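This view holds just a subset of the chains, kept in their places.
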Amino acid sequence: MATDTPMQLGMIGLGRMGANLVRRLTRDGHHCVVYDVNESAVRELEGEGAIAAHSLGDLVTKLERPRAVWLMLPAAVVQSTLDQLTDLLDPDDAVIDGGNSYYRDDITRAAQLTPHRLHYLDCGTSGGVWGLERGYCLMIGGEQEPVTRLDPIFRTIAPGTGTAEPTPSRHANGSAPEGYLHCGPSGAGHFVKMVHNGVEYGMMAAIAEGLSIIEHADAGLRKRSADAETTPLREPEAYQYEIDVGEVAEVWRRGSVVGSWLVDLTADALARSPKLDGFTGRVSDSGEGRWTVLAAVDEGVPAAVISTALTDRFASRGLGEFADRVLSAMRSEFGGHAEKRSGR
Amino acid sequence: MATDTPMQLGMIGLGRMGANLVRRLTRDGHHCVVYDVNESAVRELEGEGAIAAHSLGDLVTKLERPRAVWLMLPAAVVQSTLDQLTDLLDPDDAVIDGGNSYYRDDITRAAQLTPHRLHYLDCGTSGGVWGLERGYCLMIGGEQEPVTRLDPIFRTIAPGTGTAEPTPSRHANGSAPEGYLHCGPSGAGHFVKMVHNGVEYGMMAAIAEGLSIIEHADAGLRKRSADAETTPLREPEAYQYEIDVGEVAEVWRRGSVVGSWLVDLTADALARSPKLDGFTGRVSDSGEGRWTVLAAVDEGVPAAVISTALTDRFASRGLGEFADRVLSAMRSEFGGHAEKRSGR
């Protein structure tokens, strides 16, 4: 099902997501000029039908005006790349930042391009390693004109209406049911993507906590220390269950209120490794969750669940250790409590 | 697609969920004997092919041994109904409690039935008002024999494998991919359902908080009080977005990491009423969330997100008012701060 309106797109950054965007566009009939500092990534996509570029200048030369250049780069190199492109591009050309930039940088960057009559779009892109197959959910910020012009590109990248049932009460038009949305002026796309990731933190934590409560439903069967520093379990007979959490994740996938892609993925991970032995539980966070909390604080909006999910990630990496030592020190001071070094 | 193995089931309690369970069973070829204190509910289902019973005794009489009787009742009347059934039923008969009973009651009730050689199954049932169409996710506790015997019933009620893609890494057998699971001995079904609802609280809160942060992305456009009791917004230029949260919910339905049935439902609610004017924001909780937190505390498992989601529901109903008055009183004491009565 090729696009009716094939377009040209330059893609800079051919990591997993950039490369898959190119593949999805190429399959649908668009023409991509691709560049990456890693030449083998360029050659690989050339072999799949893309046009190879060997420098930013080369990429710009190989695109017709008005050009569209998509950046799929680590946050740290977006600014320097944009600076170079500012000199290479011509009026009416558009740059799309599809990475996870902070929306405040988008506001600055769009203002930087305006005197050059260049357009800047920020495009939050969700879908991860599955996007090639499922399509990517796109949250777009910037001026209306370039968003309209690039509509065929967004339409191809997005999942399309067929990937979910129509929303019964919905009568509005618009592209949201296709899986892409022009959210507002510069920064609005990354703002919505930022909050999306904050929501993701909260949903993930809810699922993880629930499965953990089920995993520990055998607490009454486990041997506990009997000392003054350990709370006894008053009713061990109520915690005698040995429940297969992988099967629970699987059964929740159908018909339940918590059905979600995250539960699907969790079921898959547990099917592969029932105890998740390959993980230690140090959970990274990569910016969007933090920025979501900062936005909530600035706005004065209560976001206790998202804040807590972020905080718990910090704690999982040992960042609460000093505070915890202060607590143990206080307990020693007022109660003479010695810290237990083992057991839980 | 009628069942291969039609069975007989008695259904007591013909509210929305009980009635829809009967309909789903009847459509698939099972035979239901139905009873409710509300006679019109009985007549309505009789008109759709069920056999009407006019008392508990009548229902028992109309079922062949070994009988299966499903209770779909408010928590408050389960025990008294079970007491009556204990006298009416015969050895090997089975009672299924499909409501939202506390799993600790299941342990007690199963023990109550054992001397009568009656079987007791607890069956957490998720699916709400949509279950007739989508099927219900079933989490079952109790002995193996009656669970096996009633397999055709559970299979019909559950959504079936076709309602979601197979889990790629899964090789295990079992009924979980059908949407029902025998979780363990008595209480295990309601335990898993209880935690399911706890997870639901957390996921709901994450989505609601995220949409609220987006709804308030116009904070820099709103007029704020300028007084010592109001924190100024340092960078109002970063909060100038007027974003349609309904469109955001819609776009998140496809391809995004937060895709979920809850987002689907939220998109529908917002399509119907973009400002949700029909609601005041007093959020009820009906037991399972509380019990989930109690279980986490007993087990010593951190469940900060679920706990916070529960606490926030309490607060939404004004239950934190005394504590908040204490806070205002302290601020008045140490800083002479007068409480602001309006504005936010």
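Every chain is named by a letter (A and B) in the order it is written, and numbering of its residues begins at 1.
Following the convention adopted for this analysis, contacts are C-beta pairs under 8 Å (C-beta built on N, C-alpha and C of every residue); 3 or more make two chains touch, one makes a residue touch a chain.
Everything numeric in this text was worked out from a predicted model, so none of it was measured.
Trainee: Given the 2 placed subunits, let me have the overall number of copies in this structure's complex.
Mentor: The complex in this structure file totals 4 copies.
As a working rule, only the chains that are shown with their structure count from here on.
Trainee: So how far apart, in whole Å, are chain A and chain B when each is placed at the average of its C-alpha atoms?
Mentor: Computed value for the inter-centroid distance: 28 Å.
Trainee: Would you tell me which residues of chain A are touching chain B in their complex?
Mentor: Against chain B, chain A makes touches at 103-104, 107, 126-128, 131, 134-139, 158-161, 163-165, 167-172, 174-181, 183-185, 187-188, 191-192, 195-203, 205-207, 209-210, 212-214, 216-217, 219, 231, 233-235, 237-243, 246-248, 250-264, 267-269, 271-272, 292, 295-296, 298-306, 308-309, 311-312, 344.
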